[in-house]
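See structure below.
Missing here is one protein chain; the remaining ones are kept as they sit in the complex.
For subunit A:
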Amino acid sequence: MSAKTNPEVIKESSMVKQKGMIAGNYDRLTGTKESGEKVVSTFVPGNLNELIMCFDMVNNLPETNAIQNGMRKQSGGMIMDAEKAGHSEDVCTYVKADIGMMGRGNIAPNGKPMPAPDMLLLSYTGCFTFMKWFELLRHEYKCPTVMLQIPYQGDGKITKNMRDFVVKQLKEEVIPMFEQVSGVKFDIDRLREYLKNSAKAEDNLVWVLESAKNRPSPIDAYFGGVYYIGPMFTAFRGTTDAVEYYDLVRGEIEQRIREGKGPITPEGDMKEEKYRLVVEGPPNWTSFREFWKLFYDEGAVVVASSYTKVGGLYDQGFRHDPNDPLGTLADYCLGCYANNNLPQRVELLEKYMNEYQADGLLINSIKSCNSFSAGQLLMMREIEKRTGKPAAFIETDLVDPRYFSHANVKNRLESYFQMVDQKRSGASLATA
């Protein structure tokens, strides 16, 4: 699971900065042949960016590549290529987009070919598709693979045992493998420095996400949210760039609150805030703008979402801790949203519903993501029961354009918003 920004949507200076950061990272990635830098492929949830930086390696995230291809309307063809090559229709479309991309020369958004990874760092937080995915990549690249096993929070708790187990792996397998592939000796003080940057940026990120408690909310915590979390969840956490970026965003949002403004949308400031929603599940990327428009046209703003927590539940108090560098990395991986069990997910959504004073819960169920989608209907019922607020269910896909039906989604959303209206006016309407 992953997050990336939506180009050309928001033109604030933070956006310009983020765009530059992303472009810079792709240039760095595609320039490793000349620079001699080493590349590690890894996943977004529970990624160890600070650790990777300690070995001067570049971080390549196949999920974000798939998202980039999805937003640039390239993923459909890639997915079909992968299906022609024998990958099943129902499998995670990030995987197929990634595999299809390789078949088409593995071209990065800057038009240059992606380098082959020197190492695969497999941390499978919550999603078992990750394992199969990297099995396929290992088969292709024949590079060393190190596996970081993250125990699933089956009981909803992180125990000392689980933490120790992750730390042990970091010490005995992950770090040695990094040293071997990169030729750089591990320096724990360097890691502490990066972790300090992370924590600083995390404070501001949380501030930004929580600004949605205002009325009107100055941000959209789902569509806009993927933009705010971008640097934190991808290749930038731990960098000074990320720290500066979040400073900038925070300033911009403070300004919006002062002016009593709603969120920025691709068509300018959102006018009236009519519905406040909590959204569960990843967005659709191939029709991102259209999808978003279905919301802001109706005056619906997302005040909290679980998707923006796939790369860390910072708003629930976690911060990277420079004083306990390896332990904190373990906590981070163990605590990602995708690694939480169903009761925890329900708990979190309920909390959001209350704390953000939402009118309802919307679930976007992703056709090809079994990890996220399992149990979602159950979660929905439970939230309805606990909060008495209406919930709705829509179905799309991540990056497979064949699974986005505009008319269908629109129909459901409109019905849902009207349902919320009806609930609100409740008794007065109900005298038939």
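The rule is simple: a residue touches a chain if its C-beta (ideal position, glycine included) is under 8 Å from a C-beta of that chain, and two chains touch if they have at least 3 such contacts; residues count from 1.
One rule holds in what follows: contacts and distances are computed from a predicted model.
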Protein name, per the UniProt record, of whichever chain is missing from view ("Benzoyl-CoA reductase subunit A", "Citrate lyase acyl carrier protein", "2-oxoisovalerate dehydrogenase subunit alpha" or "Multiple sugar transport system permease protein"): "Benzoyl-CoA reductase subunit A"
Residue of A:17, A:112 or A:423 touching the missing chain in the full complex: A:423
Those residues of subunit A which, in the complete complex, touch the missing chain: 367, 377, 381, 384, 390-393, 395, 403-405, 407-408, 411-412, 414-415, 418-419, 422-423, 426, 428-432
